[in-house]
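Just one protein chain is left out here, and the rest sit where they should.
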(Lines give C-alpha, C1' and ligand atoms only; values in the text may rest on other atoms or scores of the structure.)
Protein backbone atom coordinates (compact mmCIF):
# COMPACT_ATOMS: atom_id res chain seq x y z
CA UNK A 1 0.00 0.00 0.00
CA UNK A 2 1.36 3.39 -1.00
CA UNK A 3 1.82 5.82 1.82
CA UNK A 4 1.83 9.63 1.40
CA UNK A 5 3.35 11.94 4.01
CA UNK A 6 3.44 15.70 3.94
CA UNK A 7 6.61 17.44 5.00
CA UNK A 8 9.76 19.14 3.83
CA UNK A 9 12.52 17.58 1.77
CA UNK A 10 15.91 18.69 3.03
CA UNK A 11 18.80 18.54 0.62
CA UNK A 12 22.15 18.75 2.40
CA UNK A 13 25.19 20.23 0.75
CA UNK A 14 27.29 17.27 1.91
CA UNK A 15 26.97 14.01 3.78
CA UNK A 16 28.51 15.47 6.94
CA UNK A 17 25.72 17.97 7.25
CA UNK A 18 23.17 15.18 7.09
CA UNK A 19 24.97 13.36 9.89
CA UNK A 20 24.70 16.56 11.90
CA UNK A 21 20.94 16.51 11.41
CA UNK A 22 20.74 12.87 12.46
CA UNK A 23 22.81 13.70 15.51
CA UNK A 24 20.56 16.61 16.49
CA UNK A 25 17.53 14.41 16.02
CA UNK A 26 18.99 11.61 18.14
CA UNK A 27 19.49 13.86 21.15
CA UNK A 28 15.89 15.06 21.19
CA UNK A 29 13.05 13.55 23.22
CA UNK A 30 10.62 11.44 21.13
CA UNK A 31 7.96 14.17 20.83
CA UNK A 32 10.46 16.67 19.44
CA UNK A 33 12.02 14.41 16.83
CA UNK A 34 11.76 15.96 13.40
CA UNK A 35 13.17 13.42 10.96
CA UNK A 36 10.43 11.38 9.33
CA UNK A 37 12.51 9.49 6.80
CA UNK A 38 16.20 9.17 6.21
CA UNK A 39 16.18 9.00 2.41
CA UNK A 40 19.78 8.78 1.20
CA UNK A 41 23.27 10.19 1.61
CA UNK A 42 22.23 13.81 1.34
CA UNK A 43 18.44 13.81 1.67
CA UNK A 44 16.16 13.59 4.67
CA UNK A 45 12.45 14.18 4.94
CA UNK A 46 11.29 16.15 7.96
CA UNK A 47 8.05 17.34 9.51
CA UNK A 48 7.28 20.91 8.47
CA UNK A 49 6.14 21.96 11.95
CA UNK A 50 9.65 21.45 13.28
CA UNK A 51 11.37 23.39 10.52
CA UNK A 52 11.77 26.66 12.37
CA UNK A 53 13.09 24.91 15.44
CA UNK A 54 15.56 23.04 13.28
CA UNK A 55 16.76 26.20 11.57
CA UNK A 56 17.40 27.94 14.86
CA UNK A 57 19.20 24.83 16.18
CA UNK A 58 21.48 24.86 13.16
CA UNK A 59 22.10 28.59 13.54
CA UNK A 60 23.09 28.00 17.16
CA UNK A 61 25.43 25.27 16.09
CA UNK A 62 26.98 27.45 13.40
CA UNK A 63 27.42 30.28 15.89
CA UNK A 64 29.26 27.94 18.22
CA UNK A 65 31.74 26.89 15.55
CA UNK A 66 32.51 30.38 14.23
CA UNK A 67 34.82 32.90 15.83
CA UNK A 68 34.93 36.68 15.50
CA UNK A 69 37.16 37.78 12.66
CA UNK A 70 37.42 41.44 13.47
CA UNK A 71 38.25 43.20 16.67
CA UNK A 72 35.92 45.96 17.60
CA UNK A 73 38.27 48.24 19.50
CA UNK B 1 36.28 32.05 -5.23
CA UNK B 2 36.01 33.81 -8.53
CA UNK B 3 35.31 37.43 -8.04
CA UNK B 4 36.06 39.87 -10.76
CA UNK B 5 35.58 43.54 -10.64
CA UNK B 6 33.85 44.37 -13.84
CA UNK B 7 34.83 47.40 -15.79
CA UNK B 8 32.61 48.78 -18.46
CA UNK B 9 34.07 48.33 -21.89
CA UNK B 10 34.18 51.48 -23.93
CA UNK B 11 35.06 50.83 -27.56
CA UNK B 12 36.58 53.78 -29.36
CA UNK B 13 37.10 53.81 -33.11
CA UNK B 14 39.25 56.53 -34.62
CA UNK B 15 38.71 56.62 -38.37
CA UNK B 16 41.61 58.09 -40.28
CA UNK B 17 40.57 59.10 -43.78
CA UNK B 18 43.11 59.73 -46.47
CA UNK B 19 41.58 62.38 -48.71
CA UNK B 20 44.29 62.54 -51.35
CA UNK B 21 42.75 59.98 -53.68
CA UNK B 22 39.64 62.17 -53.78
CA UNK B 23 40.62 63.58 -57.17
CA UNK B 24 40.85 60.12 -58.59
CA UNK B 25 37.43 59.14 -57.35
CA UNK B 26 35.85 62.49 -58.12
CA UNK B 27 36.56 61.98 -61.78
CA UNK B 28 35.00 58.54 -61.79
CA UNK B 29 31.74 58.41 -63.65
CA UNK B 30 28.32 58.35 -62.14
CA UNK B 31 27.24 54.90 -61.24
CA UNK B 32 23.77 53.40 -61.05
CA UNK B 33 21.16 55.72 -59.58
CA UNK B 34 22.72 59.09 -60.14
CA UNK B 35 24.99 59.13 -57.09
CA UNK B 36 28.61 59.90 -57.71
CA UNK B 37 31.45 57.80 -56.46
CA UNK B 38 32.39 60.47 -53.96
CA UNK B 39 28.90 60.52 -52.53
CA UNK B 40 29.03 56.77 -52.26
CA UNK B 41 32.25 56.93 -50.26
CA UNK B 42 30.99 59.74 -48.03
CA UNK B 43 27.81 57.82 -47.26
CA UNK B 44 29.75 54.67 -46.52
CA UNK B 45 32.10 56.40 -44.09
CA UNK B 46 29.31 58.21 -42.29
CA UNK B 47 27.16 55.09 -42.23
CA UNK B 48 30.00 53.14 -40.70
CA UNK B 49 30.71 55.79 -38.07
CA UNK B 50 27.11 55.90 -37.02
CA UNK B 51 26.80 52.14 -37.09
CA UNK B 52 29.64 51.99 -34.62
CA UNK B 53 27.99 54.55 -32.36
CA UNK B 54 24.77 52.61 -32.64
CA UNK B 55 26.31 49.47 -31.13
CA UNK B 56 26.24 50.81 -27.59
CA UNK B 57 25.70 53.91 -25.57
CA UNK B 58 29.35 54.01 -24.47
CA UNK B 59 30.83 53.69 -27.93
CA UNK B 60 32.99 56.60 -28.98
CA UNK B 61 33.99 57.83 -32.37
CA UNK B 62 36.68 60.10 -33.72
CA UNK B 63 37.19 60.95 -37.38
CA UNK B 64 40.36 62.51 -38.71
CA UNK B 65 41.04 63.34 -42.33
CA UNK B 66 44.27 64.28 -43.99
CA UNK B 67 45.59 65.35 -47.37
CA UNK B 68 49.08 66.24 -48.45
CA UNK B 69 49.05 69.55 -46.58
CA UNK B 70 47.14 69.17 -43.37
CA UNK B 71 45.31 66.90 -41.00
CA UNK B 72 41.94 67.82 -39.59
CA UNK B 73 39.63 66.56 -36.88
CA UNK B 74 36.20 66.08 -38.45
CA UNK B 75 34.46 64.58 -35.45
CA UNK B 76 34.41 65.71 -32.70
CA UNK B 77 34.75 68.89 -34.73
CA UNK B 78 37.36 71.43 -33.76
CA UNK B 79 35.01 74.36 -33.79
CA UNK B 80 32.41 73.60 -31.17
CA UNK B 81 29.36 75.06 -32.89
CA UNK B 82 27.10 72.22 -33.80
CA UNK B 83 23.83 73.98 -34.41
CA UNK B 84 24.23 74.05 -38.13
CA UNK B 85 23.03 70.55 -38.81
CA UNK B 86 19.48 69.81 -39.83
CA UNK B 87 17.86 66.68 -38.64
CA UNK B 88 16.40 64.28 -41.11
CA UNK B 89 13.07 62.88 -39.93
CA UNK B 90 13.54 59.83 -37.75
CA UNK B 91 17.28 60.11 -37.46
CA UNK B 92 18.83 60.02 -34.02
CA UNK B 93 20.17 63.48 -33.11
CA UNK B 94 23.68 62.36 -32.41
CA UNK B 95 23.90 60.54 -35.76
CA UNK B 96 22.70 63.62 -37.60
CA UNK B 97 25.50 65.59 -36.02
CA UNK B 98 28.11 63.02 -37.02
CA UNK B 99 26.67 63.04 -40.51
CA UNK B 100 26.90 66.79 -40.99
CA UNK B 101 30.28 67.15 -39.26
CA UNK B 102 31.95 64.58 -41.46
CA UNK B 103 30.27 65.72 -44.64
CA UNK B 104 31.16 69.38 -44.14
CA UNK B 105 34.65 68.84 -42.85
CA UNK B 106 35.65 66.38 -45.50
CA UNK B 107 34.27 68.32 -48.44
CA UNK B 108 35.92 71.49 -47.15
CA UNK B 109 39.24 69.69 -47.01
CA UNK B 110 38.88 68.24 -50.48
CA UNK B 111 37.73 71.51 -52.04
CA UNK B 112 40.58 73.42 -50.50
CA UNK B 113 42.95 70.83 -51.89
CA UNK B 114 41.52 71.01 -55.40
CA UNK B 115 41.81 74.79 -55.74
CA UNK B 116 45.30 74.70 -54.34
CA UNK B 117 47.40 74.15 -57.44
CA UNK B 118 50.91 73.63 -56.24
CA UNK B 119 50.03 70.41 -54.44
CA UNK B 120 51.25 68.30 -57.27
CA UNK B 121 52.61 64.98 -56.19
CA UNK B 122 53.42 65.15 -52.51
CA UNK B 123 52.27 62.28 -50.31
CA UNK B 124 49.41 62.40 -47.89
CA UNK B 125 50.13 63.01 -44.22
CA UNK B 126 48.60 59.72 -43.18
CA UNK B 127 51.24 59.08 -40.56
CA UNK B 128 50.61 62.44 -38.94
CA UNK B 129 46.89 61.86 -38.90
CA UNK B 130 47.37 58.49 -37.24
CA UNK B 131 49.61 60.11 -34.64
CA UNK B 132 46.86 62.59 -33.89
CA UNK B 133 44.44 59.72 -33.54
CA UNK B 134 46.78 58.12 -31.00
CA UNK B 135 46.99 61.40 -29.09
CA UNK B 136 43.22 61.62 -29.07
CA UNK B 137 42.95 58.04 -27.79
CA UNK B 138 45.45 58.80 -25.08
CA UNK B 139 43.53 61.87 -24.02
CA UNK B 140 40.24 60.00 -23.85
CA UNK B 141 41.90 57.23 -21.86
CA UNK B 142 43.06 59.71 -19.26
CA UNK B 143 39.71 61.44 -19.03
CA UNK B 144 37.76 58.22 -18.71
CA UNK B 145 36.68 57.28 -15.23
CA UNK B 146 38.34 54.31 -13.61
CA UNK B 147 35.33 52.08 -13.80
CA UNK B 148 35.53 52.16 -17.59
CA UNK B 149 38.00 50.39 -19.79
CA UNK B 150 38.77 51.86 -23.17
CA UNK B 151 39.02 49.48 -26.14
CA UNK B 152 40.63 51.72 -28.72
CA UNK B 153 41.33 51.01 -32.36
CA UNK B 154 42.22 53.00 -35.44
CA UNK B 155 40.68 52.35 -38.81
CA UNK B 156 42.65 53.73 -41.73
CA UNK B 157 40.68 54.22 -44.93
CA UNK B 158 43.07 55.02 -47.71
CA UNK B 159 43.47 54.78 -51.42
CA UNK B 160 47.02 55.92 -52.01
CA UNK B 161 49.95 53.57 -52.27
CA UNK B 162 53.01 53.55 -50.06
CA UNK B 163 54.80 56.73 -49.26
CA UNK B 164 58.26 55.74 -48.13
CA UNK B 165 58.93 59.38 -47.23
CA UNK B 166 56.95 58.86 -44.09
CA UNK B 167 58.44 55.49 -43.26
CA UNK B 168 59.74 56.63 -39.87
CA UNK B 169 56.51 58.33 -38.86
CA UNK B 170 54.58 55.22 -39.74
CA UNK B 171 56.87 52.94 -37.82
CA UNK B 172 56.77 55.20 -34.76
CA UNK B 173 52.99 55.22 -34.92
CA UNK B 174 52.80 51.45 -35.25
CA UNK B 175 55.05 50.70 -32.32
CA UNK B 176 53.38 53.32 -30.15
CA UNK B 177 50.02 51.82 -31.01
CA UNK B 178 51.29 48.37 -30.15
CA UNK B 179 52.55 49.60 -26.80
CA UNK B 180 49.29 51.36 -26.03
CA UNK B 181 47.22 48.34 -27.07
CA UNK B 182 45.62 50.16 -29.94
CA UNK B 183 44.60 47.92 -32.82
CA UNK B 184 45.17 49.35 -36.30
CA UNK B 185 42.77 48.21 -39.00
CA UNK B 186 43.15 49.19 -42.57
CA UNK B 187 40.73 49.30 -45.45
CA UNK B 188 42.45 50.03 -48.77
CA UNK B 189 40.67 51.13 -51.89
CA UNK B 190 42.25 50.41 -55.26
CA UNK B 191 45.89 50.16 -54.19
CA UNK B 192 47.92 48.23 -51.62
CA UNK B 193 50.17 49.62 -48.92
CA UNK B 194 52.98 47.49 -47.58
CA UNK B 195 53.57 49.82 -44.67
CA UNK B 196 50.01 49.66 -43.47
CA UNK B 197 50.07 45.90 -43.86
CA UNK B 198 52.95 45.86 -41.42
CA UNK B 199 51.07 48.16 -39.06
CA UNK B 200 48.00 45.95 -39.01
CA UNK B 201 50.17 42.91 -38.51
CA UNK B 202 52.13 44.41 -35.62
CA UNK B 203 49.04 45.58 -33.74
CA UNK B 204 46.87 42.57 -34.50
CA UNK B 205 44.47 44.39 -36.77
CA UNK B 206 42.79 43.47 -39.99
CA UNK B 207 44.13 44.57 -43.36
CA UNK B 208 41.81 44.43 -46.32
CA UNK B 209 42.10 45.66 -49.82
CA UNK B 210 38.62 45.89 -51.25
CA UNK B 211 38.18 44.98 -54.90
CA UNK B 212 35.40 47.49 -55.59
CA UNK B 213 34.82 50.86 -54.03
CA UNK B 214 31.08 50.55 -54.65
CA UNK B 215 30.79 47.94 -51.91
CA UNK B 216 32.75 49.95 -49.35
CA UNK B 217 29.98 50.10 -46.76
CA UNK B 218 29.36 46.35 -46.87
CA UNK B 219 33.05 45.64 -46.30
CA UNK B 220 33.27 48.18 -43.52
CA UNK B 221 30.22 46.82 -41.73
CA UNK B 222 31.19 43.19 -41.92
CA UNK B 223 34.94 43.26 -41.49
CA UNK B 224 35.61 46.37 -39.44
CA UNK B 225 32.50 46.91 -37.34
CA UNK B 226 33.04 43.95 -35.00
CA UNK B 227 35.62 44.66 -32.32
CA UNK B 228 38.80 42.58 -32.13
CA UNK B 229 37.32 40.34 -29.42
CA UNK B 230 34.44 39.32 -31.64
CA UNK B 231 36.42 38.73 -34.80
CA UNK B 232 37.40 35.19 -33.93
CA UNK B 233 33.75 34.25 -34.08
CA UNK B 234 33.05 35.31 -37.61
CA UNK B 235 34.47 34.30 -40.93
CA UNK B 236 36.67 37.07 -42.27
CA UNK B 237 38.67 37.39 -45.48
CA UNK B 238 41.96 35.47 -45.28
CA UNK B 239 44.92 37.50 -44.02
CA UNK B 240 47.06 39.10 -46.70
CA UNK B 241 50.70 38.27 -47.06
CA UNK B 242 52.60 41.04 -45.40
CA UNK B 243 55.25 42.92 -47.33
CA UNK B 244 57.95 43.47 -44.76
CA UNK B 245 60.33 45.54 -46.83
CA UNK B 246 61.81 48.55 -45.15
CA UNK B 247 62.43 51.95 -46.67
CA UNK B 248 65.96 53.26 -46.80
CA UNK B 249 66.77 56.49 -44.99
CA UNK B 250 68.67 58.07 -47.81
CA UNK B 251 66.31 57.86 -50.78
CA UNK B 252 63.12 56.58 -49.16
CA UNK B 253 62.96 53.60 -51.41
CA UNK B 254 61.72 50.21 -50.35
CA UNK B 255 64.62 47.78 -50.28
CA UNK B 256 64.89 44.01 -49.99
CA UNK B 257 68.55 44.06 -49.03
CA UNK B 258 70.35 47.12 -47.75
CA UNK B 259 73.06 48.47 -45.51
CA UNK B 260 72.36 48.78 -41.80
CA UNK B 261 74.27 51.12 -39.50
CA UNK B 262 75.74 49.00 -36.75
CA UNK B 263 75.13 51.71 -34.16
CA UNK B 264 71.64 53.08 -34.77
CA UNK B 265 70.22 50.46 -37.16
CA UNK B 266 69.41 53.02 -39.84
CA UNK B 267 68.92 51.47 -43.26
CA UNK B 268 70.59 52.66 -46.43
CA UNK B 269 70.25 51.50 -49.99
CA UNK B 270 73.74 52.72 -50.92
CA UNK B 271 76.88 52.55 -48.90
CA UNK B 272 78.22 55.76 -47.37
CA UNK B 273 81.14 56.28 -45.05
CA UNK B 274 79.19 58.20 -42.46
CA UNK B 275 75.80 57.38 -41.05
CA UNK B 276 73.52 60.34 -41.70
CA UNK B 277 71.41 59.55 -38.68
CA UNK B 278 73.97 59.13 -35.92
CA UNK B 279 77.10 60.44 -37.59
CA UNK B 280 79.06 57.27 -36.96
CA UNK B 281 82.06 56.97 -39.19
CA UNK B 282 82.65 53.60 -40.71
CA UNK B 283 86.40 53.08 -40.78
CA UNK B 284 86.66 50.85 -43.73
CA UNK B 285 89.75 51.94 -45.54
CA UNK B 286 91.83 50.03 -42.96
CA UNK B 287 91.65 46.26 -43.66
CA UNK B 288 90.94 44.41 -46.79
CA UNK B 289 87.52 43.17 -45.70
CA UNK B 290 86.02 46.40 -46.88
CA UNK B 291 82.78 45.27 -48.50
CA UNK B 292 81.58 43.16 -45.62
CA UNK B 293 82.35 45.54 -42.77
CA UNK B 294 79.13 47.54 -42.86
CA UNK B 295 76.86 44.67 -42.14
CA UNK B 296 74.96 43.53 -45.10
CA UNK B 297 71.90 41.69 -44.05
CA UNK B 298 68.33 41.31 -45.20
CA UNK B 299 65.72 43.02 -43.08
CA UNK B 300 64.23 40.49 -40.76
CA UNK B 301 61.04 38.69 -41.71
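In order of appearance the chains are A and B, and numbering begins at 1 in each one.
Everything below uses one rule, namely that a contact is a pair of C-beta atoms (placed from the backbone, for glycine too) under 8 Å apart; a residue touches a chain by one contact, two chains touch by 3 or more.
By definition in this document, contacts and distances are computed from a predicted model.
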Checklist line | Candidate names "Signal peptidase complex subunit 3", "General transcription factor IIH subunit 4", "Zuotin" or "Trafficking protein particle complex subunit 2/Sedlin"; UniProt protein name, chain not shown | finding: "General transcription factor IIH subunit 4"
Item checked: On subunit B, residues whose C-beta touches the chain left out of the figure -> 1, 3, 5-6, 8, 47, 50-51, 54-58, 87-96, 144-148, 217-218, 221-222, 225-227, 229-230, 232-235
Note to self: Across the whole complex, list the residues on subunit A that are touched by the chain not included here.
What the structure shows: 1-14, 17, 36-37, 39-40, 43, 45, 48, 51, 58, 62, 66, 68-73
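The rule is short, and it goes like this: only the chains that are shown with their structure count from here on.
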Checklist line | Whole-Å gap separating subunit A and subunit B, where each centre is the average of the chain's CA atoms | finding: 68
